[in-house]
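Just one protein chain is left out here, and the rest sit where they should.
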Amino acid sequence: MSAVPATQAPAPKPKSYLENGHTVASWLLTGDHKRIAILYLISVSIFFLVGGIAAGMIRTELLLPKGVFLENDSYNKVFTLHGIVMIFFFLIPAIPAVLGNFLIPLMVGARDLAFPRLNLLSWYVYMAAGTLGVIVILLGGVDTGWTFYTPYSSLYSNSQVGLTIAAAFLAGFSSIFTGINFIATIHKMRAPGLTWFRLPLFVWAHYATSVIIILGTPVIAITLLLVGVERVFRIGIFSPELGGDPILFQHLFWFYSHPAVYIMILPAMGVISELISAFSRRPVFGYHFVAFSSLAIAGLGFLVWGHHMFVSGQSMYQGVVFSLISFLVAVPSAIKVFNWTATIYKGTVKLDTPMIYALGFIGLFLIGGLTGLYLSSMATDIHLHDTYFVVAHFHYVMVGGTIMGYLGGIHFWWPKMFGRMYPDNWGKLSAVIVFIGFNLTFMPQFVVGYLGMPRRYHYYYLQPEFQPYHIMSTLGSSVLGVGYFMPVLYLLWSLKYGKKVGDNPWGASGLEWETSSPPPTTNFLEMPIVTKEVYTYDAEKAEEEFEHRQELIEEVTG
Amino acid sequence: MWRLKFAPDQASTFAEQYDWLFWATTALTIFFTIVVGLLVIFFALRFREGKKVDRSNAHDHHLMLELTWSIIPLIMGLGIFGWASYLFVETRQPPKNALDIYVIGKQWMWHAQHSNGVRENNMLHLPSGTPVRLTMISQDVIHSFFIPAFRMKQDVIPGRYTQMWFTPTKPGVYNLFCTEYCGTQHSEMGGYVVVMEPSEYQEWLANGGDNVPVKPMTMVQKGEKIFKDKACFKCHGDQDIHEGPSLVGIYNQRRVMKDNSVRLADDEYLRQAMYDPYAHILKGYENTMPSYKPKSTDDLEGGLSEEDVLNVIEYIKSLRSSPTAPAPAIPPLATGVPPTEVPN
Amino acid sequence: MAAIAAEQAHSHDHHGPLHHQFEDLDQQNEAYLVGMWAFLVQEVMFFGALFLTYTLMRWQYPMDWYFAHNELDWKLAGFNTFNLLLSSFFAAMGVRSAQLKDRKGVLLWLGGVLLCCLVFLGIKYVEYALKWEHHLVPGPSFFYQGEANPGVAQMFFGLYFAMTGLHGIHVAVGLIVFGILWLMWYFRKTIVTEDYMPTEMCGLYWHFVDLVWIFLYPLFYLIPHP
Partner (left out) sequence: MSHSNDHAANHHVDSVGTYIATFGALTILMIATIAAAQVNFGHSIVNNIIAMTIAILKATLVIAIFMAVRRSSGLVKLYAIGGFVWFLLFFIMFCDYATRSWEPVKGWYGEESKVVPDYPHVTDHPGERPEKHDSGH
């Protein structure tokens, strides 16, 4: 803690990054990572709204066995839109581009990311991809599902597949640029004295995510390019008439798309480690295990893609290998959950909104992770593959995991980003509504999936036994919608009327809490020198460290 | 209406073994969720701020504890993995004496053919008690043959045969779905699997399956058959080749004749091309095509009757090479209509 | 890659080449190197997926692959390979003279690289035009009469155009990037003359492009008889 004894008059309040330029150009041509994070926050929320509307349409459509207001074709286009917008435009960029962009330079003690202009370019490429996505919607949408399985997507679909491929291709490059930025910053721009094991777990998780991004994303870029070329030139790699193999597309697609689900969940795990530690006022239990489990997930995540293809004609010998490694990759996630639970033990727990989101995350991610066991063990996957069981599983991990982590992180760092506190009671209420609404929506889908209702089914009039579950699910989805809309209201309200906060409203540890909130454009008045361990909450250790701070500084800078 | 169904019926030997494994994994999931869930809530409430409780010497790392809660879940996981892989390998090795049934997946309909030639669409009649092997292929996109009651599913891929086997046990009518997204009417590409007593099945098979007459072949199908019987494809393949122009997508197109006159390839033009091809020869080709004009109306002797010509024209119309055209031939049947008489 | 180069090109310089977010030049150069190598790792995986598809298809259809490859002219491509090796050598020399701040040398060597770039693209154009005449470009106009199965031949040429085309696009981007770099050296822009890092990064990109061609050449043009 660089607590300079306040003998001389406190320095004049530095202009925060929000006040530093109010023109449109100062926002749209900024190099400041904090402003780019705000730009991402706005665009990512817009896409979350678009995806949410599509989800609402799907849920209302499935209320009645014969459908409510959509035709076959429009229903296919709506669920494809829901898939593509939610995955490529919300889940993958959300936490890294909004919270990661804002916080990593602060947590690492740097003035900005390594390549500020590349960061801005990443936002523009993301917006270009977004506009392409909107154009696809206007021109009639795409009906191949977010997985673009050939030969339907390459030879038989006559919807806007080409434009969607261009949109996904650009969105991939936007996340590659973010990944490059994080890797260079975390490696090279740490403050003096900030060794790897003094880094917050948020930074570890984002490092692992960036490694997955730069190793995985190009593969889907090239695969979608091949589908586009196949549509135009019939080069035959995926079309069986010429001797190509449609399963090859699935291999190449899932080689990226499984690590992509880790790109979505790892940042949320980083947020949860911060929240649990900050609100139990204790260092995370087993810091090294949790840190290395992020890297383990990143590494093993590339070896397990075959569990998406057990019944797709992949040979069973390959299936056995993938099933075995899929069980290994479940272990690091289990380690993280147990370590978080152990962190709460003997802590002083403050049940504020972020903590409720964090506890909700642990519960839902646990169910999501464990239901993954059904799908990675080969026999149970035969029956459950491509049914609503899978839909429930990945919504538990994505919505119960990533979105709870994202909302928890937004609430935790909101005072740091805008210098204003949101009304905590409203926050707690919306967190509880989200938790209840979520469970009511997706728990019935496990049962309807086990009953055998396939994914992406528009009608189920021959199977009336599915309808009670769909009614529960649609009811839950409206509660969930309300739960997600409340934060928009009170967070925006807090921008103007929220209580102003000091540097560290939560009393949390971490370099980002040592600068003013909202932080100045250059993040720190004088560059910090880190002398203390990562999560120091107990009092004696803090005093003892403060006494011989000078020797530690010499030691670091000597 | 509200008879809540929690589990699909068990109608195959694999379904029983499957459910043992399924409920074992569910027990494991519920156990871990409750243990960790209760622990988290209990700790969160017990150690709340302001509560007087012993918080002394709280460790923040403990190697043995970390190893235990990594190794134990791993062992449990490997246990499930072993059990599941054993079952999976069993489902992939059909017995030698299995009854062979052939399935074709087409865009938005299942077509099953029994070995004695009985054909049925979106329905599958099976004898109970005998192992059945399905050899499946798709004619256009990837589909997936899924019978929840048998807990069996297998993707049906164009360009490759895939197989699936099971032994139906309980007679009855069960759902049949397509679970791999295959286009507009993916959700209507289902039907029923009817499991019958073996004797009943033999009798059903003997009198040619459902006495519902097999749908008469459509004009396009007949045209296709003639196109193959007369081996027209030898010269008129997918691409223009030396012997003959490709007929793919030529209907209602402008065709440039040898004498550079331009004629519209309508029905009249096609009929004349079959009956007296040398009247108008396409640019770049010679008079090599034989005429199919029959000697007389009753003795065709190699020629094509008027009705044949119409079928072939219908077939040529359905030939469209551009990928945007959906697969030609049979219009989708009124699928999904439950059979009128359902055997008990 | 154009992003990083473009980012270099128009970044206004405060006090010499050091950007505001870095402590000192070593940290900045090391950060740029790590960022560039992260980008090159991503490029390896980008081409890797195509190389994998190639290997798979060649493993599945060895004979047809051999027959289809007879249509390609390996002598012309051989000269192209030598041309790229030469340009890689020029780029390395250019980076060396940039490190020694020898402006004349940089302009000379990078000029050589630009020349080789143009020669490479010219040869590529000739090859593609040749293929177009022989109806070997996949799509409706594809009409293969060799011994291989026409479906597999269409796949071979599909992959040929996909991989060499993508490589060609990278060479074209390299041409633009080196062009901008050459002009900045010519007009003595301090961003490049003071700090050798932008030039080294363009050199790294160019060596990577040469690296891809080193693997492409034997795989497409020198297929042994199975």
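Each chain carries a letter (A, B and C) given by its place in the written order, and its residues are counted from 1.
As a working rule, a residue touches a chain if its C-beta (ideal position, glycine included) is under 8 Å from a C-beta of that chain, and two chains touch if they have at least 3 such contacts.
What you see is a predicted model, and the numbers here were worked out from it, not measured in a lab.
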Over the full complex, note down every shown chain the hidden chain is touching. A, B, C
Selected from B:K5, B:H61 or B:H111 as touching the chain missing from the view: B:H111
Can you say which of C:N70, C:Q99 or C:Q145 touches the chain missing from this structure? C:Q99
On chain A, where is the contact patch with the chain that was removed from view? 187, 215, 240-241, 243, 245, 247, 251, 255, 302-303, 306, 314-318, 321
Footprint left on chain B by the chain that the document does not show: 92, 100, 102, 104, 106, 111, 113, 115, 117, 119, 133, 135, 137, 139, 158-163, 217, 221, 224-225, 228, 231, 233, 237-238, 319, 328-330
Can you list where chain C touches the absent chain? 16, 18, 23-26, 29-30, 33-34, 37-38, 40-42, 44-45, 48-49, 51-52, 55-56, 59-60, 62, 74, 78, 81-82, 85-86, 88-89, 91-93, 96, 99-101, 151, 194, 196, 200, 203-204, 207-208, 210-211, 214-215, 217-219, 222, 224-226
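The rule we apply is simple: only the chains that are shown with their structure count from here on.
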Where chain C touches two or more other chains at once, by residue number: 142
Residues of chain A engaged with two or more neighbouring chains: 234, 241, 244-245
Note which residues of chain C are touching chain A in the complex, please. 3-4, 7, 11, 20-23, 27, 30-32, 34-35, 38-39, 41-43, 45-50, 52-53, 56-57, 60-61, 137-139, 142, 149, 151-152, 154-155, 157-159, 161-162
Chain B residues within the chain A interface of the complex: 1-8, 18, 21-22, 25, 28-29, 32-33, 36-37, 39-41, 43-45, 47-49, 54-55, 58-62, 65-66, 69-70, 73-74, 77-78, 80-81, 83-89, 91-92, 107, 140-142, 144, 146, 148-149, 151-155, 157-160, 162, 175, 177-188, 190, 323-324, 326-327, 336, 338
Over in the complex, which chain A residues touch chain B? Could you list them? 72-73, 76, 143-145, 147, 149, 151-152, 154-158, 231, 234, 240-241, 244-247, 280, 282-289, 310-313, 316, 319-320, 323-324, 327-328, 330-331, 334-335, 337-351, 355, 359, 362-363, 366-367, 370-371, 373-374, 377-380, 382-383, 385-387, 447, 450-465, 468
